[in-house]
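Just one protein chain is left out here, and the rest sit where they should.
Chain IDs A, B and C follow the sequence of writing; residue 1 opens each chain.
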Amino acid sequence: MAVRHEVAHLAHPQLFTPRLDASVAFFTDFLGLRVAGTDNDTVYLRAWDDYEHHTLTLTARSSAGIGRTNLRAASPEALGRLVSALEATGHGVGWRDGEPGFGPTYVFTDPDGHELGVYYETEWFTPGAETRPSLKNQAEARPGHGVGVRRLDHVNFLGRDPRANRDFLTDVLGAHTTEQIVNDDGLIAGAWTTFTNKGYDVVYTRDNLGLEGRLHHIAFAADTRDDILRACDLALEQGVFIETGPHKHAIQQTFFLYVYEPGGNRIELCNAAARLVLAPDWKTVDWTQAERAKGQAWGLRTIESFHTHGTPTPEEIAREG
Amino acid sequence: MAVRHEVAHLAHPQLFTPRLDASVAFFTDFLGLRVAGTDNDTVYLRAWDDYEHHTLTLTARSSAGIGRTNLRAASPEALGRLVSALEATGHGVGWRDGEPGFGPTYVFTDPDGHELGVYYETEWFTPGAETRPSLKNQAEARPGHGVGVRRLDHVNFLGRDPRANRDFLTDVLGAHTTEQIVNDDGLIAGAWTTFTNKGYDVVYTRDNLGLEGRLHHIAFAADTRDDILRACDLALEQGVFIETGPHKHAIQQTFFLYVYEPGGNRIELCNAAARLVLAPDWKTVDWTQAERAKGQAWGLRTIESFHTHGTPTPEEIAREG
Amino acid sequence: MAVRHEVAHLAHPQLFTPRLDASVAFFTDFLGLRVAGTDNDTVYLRAWDDYEHHTLTLTARSSAGIGRTNLRAASPEALGRLVSALEATGHGVGWRDGEPGFGPTYVFTDPDGHELGVYYETEWFTPGAETRPSLKNQAEARPGHGVGVRRLDHVNFLGRDPRANRDFLTDVLGAHTTEQIVNDDGLIAGAWTTFTNKGYDVVYTRDNLGLEGRLHHIAFAADTRDDILRACDLALEQGVFIETGPHKHAIQQTFFLYVYEPGGNRIELCNAAARLVLAPDWKTVDWTQAERAKGQAWGLRTIESFHTHGTPTPEEIAREG
Partner (left out) sequence: MAVRHEVAHLAHPQLFTPRLDASVAFFTDFLGLRVAGTDNDTVYLRAWDDYEHHTLTLTARSSAGIGRTNLRAASPEALGRLVSALEATGHGVGWRDGEPGFGPTYVFTDPDGHELGVYYETEWFTPGAETRPSLKNQAEARPGHGVGVRRLDHVNFLGRDPRANRDFLTDVLGAHTTEQIVNDDGLIAGAWTTFTNKGYDVVYTRDNLGLEGRLHHIAFAADTRDDILRACDLALEQGVFIETGPHKHAIQQTFFLYVYEPGGNRIELCNAAARLVLAPDWKTVDWTQAERAKGQAWGLRTIESFHTHGTPTPEEIAREG
């Protein structure tokens, strides 16, 4: 059994977009991220309270979807232990290096084929004069425009088998499953896992199309529910597509808004209020199909596209051959 | 006795600023107003939900302070009645015209010498393509940056004699006094008057320096208290001077933040929650000195500069001779 | 043409409920109203910032629905003029008196048969020691429990012909139509009218069942959008049925939550932000069917029951014979 807190947190997932410029505009103008650097067909973006070099990696590609999701180890020793455990699973790919902002990264895949990486060395962000924060305990000045999301919150993968992926995270990486959907036939239809005191960092929900390695969404944390209501108004004015929300999830009780970025990837804006999972032996909450059928916390029906849309889309997959 | 609702609302007060460019930057970058036009040393600015051509007139001048404050009459007939009443007071100055966006304006002064004007004809604002709102029942798109105040809220004049000014507004223009400060010796130290269902539109507070025609502040309405908390963070990041707040006034129960714009004028950001004065025979609330000594609603002590700072400053008045 | 502002505001509508005790519990425990008095099968309830004796009249009856909705005239003279105008329409019923808290009331009906009344004399509310407010400019202490709505906001009638009802309000009572739904065939499917600076006080929407004199909902104003999010959580905990929301209407841009009280009447909790209609010549906003088909402001589909549920229900009407 793996040890809790050896993975410190999730870091800078990579999104693929067939419309790089439009996607960059979405993340900067609407969400309020800043460009931290560019490199050929990749743009590195950062949220204002991220202590690392960047928060998100955007790479031009013919189809949307998710590339590598990184995890920061809690210490050099933890990194060593995690790599040993990963190597033993047969899911290891090998060491990679050279991306801006963080050091040697051991790359591996989850059972569903999503690419992950774990590293320890990182470059602490130092703001330039024009984005120096007024308070020294935050990484960078809050932007004066857009939603102004504070940080990455979580990644929600689609997977053919959430149970296998869940077990991989918990058994090998020390994640803890805080909530899950258990169908009447015992199938795990969704699993919410955490490395931290947050309710969840990595989620697997079942890919109803049976495809492999797809993304349901990545999420950014806003400070308040009011920030998310304001994001609704900004989305409306700026022509950002709102898929569903604002509303509150029954699972994890997150206040949410789902939008699509121009590349087609689903992006969540979320606020968890003051909810934390502090119990070291938190009892996993199992939701039944009947409970799920009640909709979201305040009664909103889950819309159909939420069960089907993922990236890459079937059309993109077919096109790529 | 004048008739209620003949004055429909307050409109586009004129502020003087010795630092026009810096003041324009404050109102656009921080508050989120847009430039509606410029004319020599004057810049017209508008809030996104104002149906008129502009919301604020900023004019370069060697000293800060307030120029003319306009009032829109409820109808052409109401304008006629108001002008007759004003002419009878001896405070009339005469008709003026030629400013962009509104028509012939009868100019007059209050007993303290502040310039006011009343007009009816106005030009309904039509947004260009780039600021067209998504919802047709608002004047212009919400800005994606800054505080994004919705509209002008009120003007707070300093006056040597709030009672005389209050009586002028109520007796001649049909305002209603909703709240006031009555000192133990009977002196009216402040009077809050309204033309509308808002708690107040025009306020007179006593000029403790005994000067004439000065401004305490003008105020803009934000949609939520959370917008005002966000404004605090933006002010902090952008170097805007916060004089006091956020807190809630006991008088009128307004949630407030006071900042200074670069020209030296005090600007309030306010939110009145859902509070309206709907009673046609609202009983004026008298606050005693003892009650005022308790501070603001939640206990904040009123800071000294709030009792002394006004524009133009004594230094500016002395310099101008 | 009637004069604006002769009707000062809407007051204490009467709701019928077949479950009086449960309805009273809903309005007191969940909404946070207080009982102002009882009289046989009627309970008078008040919101904490209402200056009058009561805000809502709840009467036991075999079917749900709305009884009389009152309007306070702006002055005794305005009352006289309104009554003369009403008498001339043939919709007058006559003078009534004897209800607690307000004086002689001229009763009439709208073209759809809803009962209305207009009065001037009223009893200003005086709180007892246990609900005396800390700030003297509010009517009564805020309740420490429930949603704590501040005041009545509006009444939304169902009507066979919104146009005729709208014209009655505007032509006879001086209301102004701020927004309306105009179907492609010219039919007015909904009309939002105001007596005040609020965006709307009385709404008529088309009764798709073709019934007469029914209620769509009455609404109470909460101070903030956050109060309404909190109301969602309270509704969830207390078993209050949420029909739809929270979300933002495109029409009037109101942030809303719709629930059903135990008697079956739909109740809205609303927040209008700082939006006011101050223009005396506000241009009525016409919404087309195509625009309405887009759903609410942030994309929520209008749920079916919103188009069909009203009180009394067809079942109740059939049962009453």
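Details
Operating definition for what follows: a contact is a pair of C-beta atoms (placed from the backbone, for glycine too) under 8 Å apart; a residue touches a chain by one contact, two chains touch by 3 or more.
Just so we're clear, the structure is a prediction, and the values are computed from it rather than from any experiment.
Check A:R96, A:R275, A:R301 or A:R319 against the missing chain and you find that the one touching it is A:R275. Summary of contacts with the chain left out: across A:S63, A:Q253 or A:T302, the touching residue is A:Q253. Contact residues of subunit C toward the unshown chain are 29-30, 133-135, 141-142, 144-146, 224, 226-227, 230, 233-234, 236-239.
Remark: the residues of subunit A touching the chain excluded from display are 4-5, 8-9, 49, 51, 72-75, 124, 135-138, 150-151, 153, 179, 196-198, 221-226, 250-253, 271-276, 278-283, 285, 287, 291, 297.
Contacts to the hidden chain, counted on subunit B, fall at residues 225-226, 229, 232-233, 235-236, 242-248, 255, 297-299.
Note that in this section only the chains that are shown with their structure count from here on.
Looking at contact counts per chain pair, the maximum sits at B-C. Although subunit A and subunit B carry the same sequence, what matters here is overlap: shared residue numbers make up over half of all numbers found at their interface. Each chain gets one centre point, the mean of its Cα atoms, and the points for subunit A and subunit C are 44 Å apart.
Here the CA centre of subunit B is 32 Å from the CA centre of subunit C.
Centroid to centroid, with C-alpha atoms defining each point, subunit A and subunit B lie 46 Å apart. Within subunit B, contacts with two or more other chains are made by residues 135, 224, 226.
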